[in-house]
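Shown here: the complex without one of its protein chains, the others still in place.
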């Protein structure tokens, strides 16, 4: 316990005494984590955007022309019981015609010559979240096609496929950039911490000659590394927050045009905490590496 | 001249003597520039993708029903002379009907009851690159609407708008991330170089006491900084290239699905050179900052 | 206490010590002489395990130094006090903290640390500068801080490398008196020096090295 207090006090003293290196280490960590954070922010927001776009997906189940009302009720009951259906609306033949007329006033003359209403009745279905992935939609639609009274199941395959591709790319880019950025963060932060310790190798050597054990020398450095990392993480969060607010205030509008009026979101408390923890771990790992290095340099 | 040789030799000697710090500085620069490079790569490829998607844009000019053949020819001549038109194809009323039948076999009964062919003739136009931006398309279409024999000018406003939004976002993200990454790169690289010099401040002080002028001490450090920066840039290019090949070999396929069979492209020689120059400048600026810093610390 | 058998030490294939034999009993006060580059510092370094041995054996308190595990070295060093020729003070710690370090390393209670540190600083006469950083002291003051650090933990063996090199005659005399007092309390003392005055004042065993060899060993058992 007394030891621990000493170690922490020593770490704090080192942080204070080595202003320049502390500042540089914190700045480097902050900027590195900020890069990572910008990417994470972008990724999380795009993902949630994609998800909200997916919820716009509507599947239309056309009812076979000439199905008697009890058949339509049966179909409705079947759909209601389906776990894939989150909400459903019935559009009668009459309503379909009215909708068509309203939507395409210029083309309505196409239907003029026809005595009978050629448009079928339909159910418009919002799928449950679990059924919104392109594959799931396809499977669900294929299954329903054979149900009694169903003429056809329609959904925008293009839209689904595009979204699929976009989300796929996003995921791909996420993995790619995430990997590069993680590797970069680890290297940069570890390097910086290492460099700060490197500048103090003479002091470490003196401590050794005085009879200090390896752990006595190293533990304050590990604590220092972790502290620098957390400080870097905190600064990067502040920077991200500031940048985010700036960005949102200035350019938050386009989000609304796209119909995503929820706007962009900052990290949840959990993700923010994770960034701090990441800083801590990176700083710690950085100093472990440096300290091992020092150990090797001189017995 | 003799001086210059001395300075360069001194810089090289420093790089060699300070293995650890050199390694760390180069690695940090490389990783920082690599982050920037990944982003640049992504941006450039997305941009070129967006551009190639824009070239898919087709504008349809519907010919007024009942326009006599000379009127149609006049219109064709007008369109051919328009600088906005890259290519055009004529679709007669008959062909339009045939196309409709082929495309919508199920809905073709809608046209059955009609004695006359209700579909108009049209010109399908591929716009010249300069006219492909959403605004330009709109202006172009509006202008053409009043031409003799033109019933209507149609293009997918949604498509245009979506692409517009996407490109806008891309540009926005580019500016945002680009700024953050640039700031981060400058800070990180400058910090690292500064830290490497910081570790040598005693030596610099000794040089001063021997009667060395400021520039005599500083110039080798500036050269060293620039060299470290270039080395970092080269390593980052190598890393990017390697990562790119890996990525392309493994995951190059999705590109084809999107219809962009040209695949992803690596940096052109020019951009690669620019990255090297960026490394050089960053390293140089980093050492200028550090050297100024040293100058301030002690007369 | 210290037994050195046929010790040879090379630096880059050039011998710094050649076949050195030396026995130092508990409680002895031995002076180590010799021209510049004779190997005095190298011999002391071997004793506190700062450089590896090439040939021969060194036993300290019966333990074979060459066979010591790296983890045991700090504990050996804690039984010794060392005055380094180049002081080796921590530049960012105060004089007080520098002197307290050997006690801190051993985990001594705070009040006892305080008492011992102040005692050591007073013994060498730099207690009035205890808040200063080493760079703010004159060379002689730094050397005294280094001496204070070496004696603060009442070592069993005291090794001092040119401890009066930056001191005037009067001060050197006081420091030698201090060493003699410490020696009288049972500490084995080994001092490398060029200072004739020190040698006369101590008047004990003098071992002379030249070019890495022991060329004379006078006054043994005096």
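Labels A, B and C are assigned to the chains in the order they are written; within every chain, residues are numbered from 1.
One rule holds in what follows: contacts are C-beta pairs under 8 Å (C-beta built on N, C-alpha and C of every residue); 3 or more make two chains touch, one makes a residue touch a chain.
Nothing here was measured: the structure is a model prediction, and the numbers come from that model.
Engineer: List the shown chains that the missing chain touches in the full complex.
Structural biologist: The chain that is not shown is in contact with B, C.
Engineer: Hey, which of B:77, B:206, B:277 or B:292 is the one touching the hidden chain?
Structural biologist: Looking across B:77, B:206, B:277 or B:292, the contact with the absent chain belongs to B:206.
Engineer: From the listed residues C:41, C:113, C:150 or C:188, report the one that touches the chain absent from this view.
Structural biologist: Result: among the candidates, C:41 touches the missing chain.
Engineer: For subunit B, which residues touch the unseen chain?
Structural biologist: Subunit B touches the chain not shown through residues 2-3, 6, 17-18, 203, 206-214, 216, 299.
Engineer: Can you list, in ascending order, the subunit C residues touching the missing chain?
Structural biologist: 11-12, 33-38, 40-41, 85-86, 136-141, 144, 161-162, 165-172, 194, 196-197
Heads up, the rule we're going with is that only the chains that are shown with their structure count from here on.
Engineer: Suppose you hop from subunit A to any chain it touches, then on again the same way; how many hops at least until you reach subunit B?
Structural biologist: 1
Engineer: Identify the chain whose mean C-alpha position lies nearest to the mean of all protein C-alpha atoms shown.
Structural biologist: If we average C-alpha coordinates per chain, A lands closest to the whole-structure average.
Engineer: Would you identify the chain whose Cα-based centre sits farthest away from the centre of subunit A?
Structural biologist: Most remote chain from subunit A, centroid-wise, comes out as C.
Engineer: In terms of C-beta pairs in contact, which two chains are most connected?
Structural biologist: A-B
Engineer: Could you grab the centroid distance between subunit A and subunit B? Build each centroid from C-alpha atoms only and quote it in angstrom.
Structural biologist: 24
Engineer: Using the average of all C-alpha atoms in each chain as its centre, how far is it in Å between subunit A and subunit C?
Structural biologist: 63
Engineer: For subunit A, give me the residues that contact two or more of the other chains.
Structural biologist: Correct list: empty.
Engineer: Using the touch rule from the top of the page, what residues of subunit C touch 2 or more other chains?
Structural biologist: In subunit C, nothing touches at least two other chains.
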